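Read the structure below first, then the notes.
Of the protein chains in this complex, all but one are displayed in their positions.
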Amino acid sequence: MKVKFFAQIRELTGTASVEMAVPENATVEGVRQALMARGPSWQEALSVNVLCACNQTLCDGATTVSEQDEVAFFPPVTGG
Amino acid sequence: MKVKFFAQIRELTGTASVEMAVPENATVEGVRQALMARGPSWQEALSVNVLCACNQTLCDGATTVSEQDEVAFFPPVTGG
Amino acid sequence: MFARVIEADFSQQALFDELCQHDKASQSGAVVTFTGRVRDYNANGAIDGIELEYYPGMTEAALQRLLDEATTRFNLANAGIVHRVGRLENQAQIVWVGTCAAHRQDAFNGASYMMDMLKQSVPIWKKEWADGSPTWVAAKGTDSDAAMRWLTDDKDN
Partner (left out) sequence: MFARVIEADFSQQALFDELCQHDKASQSGAVVTFTGRVRDYNANGAIDGIELEYYPGMTEAALQRLLDEATTRFNLANAGIVHRVGRLENQAQIVWVGTCAAHRQDAFNGASYMMDMLKQSVPIWKKEWADGSPTWVAAKGTDSDAAMRWLTDDKDN
């Protein structure tokens, strides 16, 4: 599964996107927990003020995801 | 005194402006009455739906005017 | 600020640039423009253009007064109005109003206010053409005299 990161989250993790394997019936929250286990910068980047999208639609942590989905984590928006 | 007419009033009277002598202590209403006495088309043009201005500022009939003033009669505005 | 009555068409880009160039604060993040165009119909059917008459001198003064009023009321960094007169074809640009402000809602409200007041209060009269003949447009409502009160001297208000 492809996971994308934007803004502060991209900078803190030093990562714009990763490919990761997910188990069946994985949730977005499960993906977030797995990513936070990667180290302190991941923990910091993904612990607060995080929105998530699945296939470019905003979702919540309970959303289930599978291999072919695109998941993204980003902070609240500040454009315009 | 110069008197100007606009829109329907200008067309009905066939007149864009006139010079007329006014007595001392004349009012805008007095000017209107004097103009209406000029004939049926003047009567029709100036009897209803008429706004008036003195020196390019909207005024009412009681406003007093003298020789050096510019008076105007026109219908309610419809621009924009 | 600029208030103009003109016969020729106007350029959106030129007016936008003029508005922003003279933004006295050079810091207004919000710019709103309104453009009115000739519609090709009225309540009775198709029309074939309009014709606008004005009162040279008084009309420009009324537009300037409108700019002053909106600038104070909505804290505008700059504002402009351009109104065309004469014969205008369907879809032609009639009027342009532009506002600059630090805050978005002020820019919107200032432009909207100027258009509302302009339609009620600025000495301009409109004919609509249909089937080759013109008809003067009647003012909406019967209280135009009251609506124009703000144009009178302050002492009369």
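Lettered A, B and C in written order, each chain numbered from 1.
In the analysis below, a contact is a pair of C-beta atoms (placed from the backbone, for glycine too) under 8 Å apart; a residue touches a chain by one contact, two chains touch by 3 or more.
Quick caveat, the model's predicted, so the values are computed rather than measured.
Remark: the absent chain touches shown chains A, C in the intact complex. Residue in contact with the omitted chain (choice from C:7, C:40 or C:89): C:40.
Residue positions on chain A in contact with the hidden chain: 4, 6-8, 10, 49, 51, 53, 56-60, 72, 74-80, in rising order. Touch with the hidden chain on the side of chain C covers residues 11-13, 16-17, 20, 26-41, 91, 102, 104-105, 107-108, 111-112, 115.
Just so we're on the same page, only the chains that are shown with their structure count from here on.
Chain A and chain B have Cα centroids lying 75 Å from one another. Computed centre separation for the pair chain B/chain C is 25 angstrom, with centres defined by C-alpha atoms.
Shared interface positions of chain C, defined as residues touching 2 or more other chains, are absent.
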